[in-house]
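Heads up, one of the protein chains got dropped from this complex, but the rest are sitting where they should.
Coming up: chain A.
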């Protein structure tokens, strides 16, 4: 008998995953070198997640700003393709997310699967919006004069998103997708207690043709990371979904400093089909006037 056959069968030691941030298309550890323990609702240790610092937040803003020109300038069709691609990639890695969501939220496998399915479908829903929102919220205006007058929606810029605390994946996707569908770039603070699905989503986004920096995912203490984002002069908007009322007020006051667009925390049923409010909240309306060339003797021209 050979030596190999003599070896007793032992249970294989699994390879644990080091969860990392997703910033600028790369997977850095927190600049601070800090991590915190993530547990399931029963207190069982799941992994260590990066405990992001304000420097990580600032780095993410730089990455999001850098990505804004290309992403907002991409065709709506292209953005739709990429959002759909996210759904495709998620579908292939569904098992992983079902497990992570079940662990994170203490759900049965069936319930977690329903959440993940809904989240995938949500990407598909928003993929279809990218090239329709302009027609729904924009259009020609019948002004009383010889002018061609057109209103088009444009992304407002860099959006800080505090992901909902309770819904670690469906809620997360429900606040990210509308922001980027319309051409904004995002810095997302994952659910403080259940950040792992968000950090894994970063890996999916990185392989979904989404340009680096369009979505940046940070984990850690929501209040700690959100404060510098709300005060940041190069952030244009903030979604306070994951803030409690006290933190939300504090952040809204800080956000007033450069007149950020603010979405306040509100009751949302994430399982229902979303309205378009989360898209329009981060859109500007640009109206362009041009003379129609009625140059007759009766009217002034330009």
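In this section, a contact is a pair of C-beta atoms (placed from the backbone, for glycine too) under 8 Å apart; a residue touches a chain by one contact, two chains touch by 3 or more; residues count from 1.
Note that in this section contacts and distances are computed from a predicted model.
Novice: Consult the UniProt record of the chain that does not appear here and report its protein name from "Phosphocarrier protein HPr", "Betaine-aldehyde dehydrogenase", "FAD-dependent oxidoreductase" or "Branched-chain amino acid ABC transporter permease".
Specialist: "Betaine-aldehyde dehydrogenase"
Novice: Tell me which residue among A:38, A:159 or A:248 touches the hidden chain in the full complex.
Specialist: A:248
Novice: Looking at A:37, A:95, A:209 or A:277, which makes contact with the chain not pictured?
Specialist: A:277
Novice: Taking the full complex into account, find the residue in A:35, A:114, A:137 or A:206 that is in contact with the omitted chain.
Specialist: Residue touching the absent chain, from the options given: A:137.
Novice: To test your reading of the contact rule: which positions on chain A touch the chain that is missing from view?
Specialist: With respect to the unshown chain, the touching residues of chain A are 136-137, 141-145, 147, 149, 151, 156, 236, 245, 248-249, 252-253, 255-259, 261, 264-270, 272-278, 280, 284-291, 301-302.
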